[in-house]
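Let's look at chain A:
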Amino acid sequence: MNLTACLVLAALVFACGVFGMLRNRHIINILISIELMLNAVMINFIAFAHFRAADPTAGSVFVIFIIALTSAEMAVALAVVIALYRQRHPLDVERMKRLHG
Partner candidate 1 sequence: MNLSTAILLLPDALLLLAPFVVLFVDLFFNPRHEARPVLRALSWVLLAVGGALAAALCCGEREVVFLHAYRVTPWMLWFKVCFTGAALVAARMAEGCFAVADGHPARLTRPGEFFTLLAFAAGGMSVTVSALDLITLFIGLEMATIPLYVLSGFYRRHLDSAEGAMKFIIMGSLATAFVLFGYSLLYGATGHLQFSAIAAYLAEHPGDPLVRAAALFIFTAGAFKLALAPFHMWAPDVYQGAPLPVAAFLSTASKAAAAGFLVVLFYGPLAPVRPALAPVFAAFAAATMLVGNLGSLRQTNFRRFMAYSSIAQAGYLLLGFLAEREYAVGALLYFLVVYLTANLAVFFVYATVRGEDVAAVNGLSRTNPALAAVLMLAFFSLAGIPPLAGFNGKFWLFAAAAGAGRYWLVLFAVLNSVVALYYYMNVIRAAYIEPPAADARPVKLPRADALLLFVLVALLLVLALWPAFNRAVFAAAL
Partner candidate 2 sequence: MIPTTLTPGALLLSLTWGIPTLTIVALALLPAARTRLIRWVSLGSALLNLALVAGLIAAWPAHRPPLGAEVPLAFAARIPWFDQPHITYFVGVDGISLLMMLLAALIAVCGVLVSWRVEARAKEFFIYMQVLLAGVFGCFISFDLFTFFLFNEVTLIPTYLLIGIFGTGRKEYCAMKLNLMLFAGSALVLVGLLGLYYASGLHTFDLYALAKVRFPADFQHWAFPALFLGFGVLGALFPFHTWSPDGHSSAPTAISMFLAGVHMKLGGYGCLRVAMFLLPEGAREWMNVFLVLATINIIYGAFIAVKQTDLKYINAYSSVSHCGLVLFGYAALNFLGVRGAVLQMFSHGLLTALIFAVIGMIYSRTHTRQIGELGGLMTRLPFIGVAFTLAALAGLGLPGLSGFVAELNVFLGAFARTPVLNKVCTVIAILSIVVTAVYLLRTINKVLHGPAQAKDEGLKDADLAERAAIVILLAGVIVMGVWPRAVTALIDGSIEPIVEQLAR
């Protein structure tokens, strides 16, 4: 288990997230893909903090903040999902094309 391995893992996870965002049609899945990408970032931070950072604590602290703030972001996202759902929206991004042009 070394830095490179972690970075590669992170990169893979990030890539999965990106791929998921592009391929999934259901909003919830897309939100999950986002979570994947954020997790990849956290892996990065931890890895760097653990293996080489001059000031390791900073990295870990940053991760905490990421968790906190992105969860807030997700909360808002879910709120909007509910708003859509209330208006009988099929939560399918292919059907989110009222606004265009």
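In picking the candidates, the idea was that all candidates are chains of the complex that A comes from, given by their letters.
The criterion applied here is as follows: contacts are C-beta pairs under 8 Å (C-beta built on N, C-alpha and C of every residue); 3 or more make two chains touch, one makes a residue touch a chain; residues count from 1.
In this text, all values refer to a predicted model and were calculated from it rather than measured experimentally.
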Discussion item. Once the contact definition is applied, which of 1 or 2 turns out to touch chain A in the complex?
Written reply: 1
Worksheet item: Which positions of chain A touch candidate 1 when the two form their complex?
Response: 10, 14, 17-18, 21, 27, 30-31, 34, 37-38, 40-41, 44-45, 47-49, 52-55, 58-59, 61-62, 65-66, 69-70, 72-73, 76-77, 79-81, 83-84, 87, 89, 93, 96, 98-101
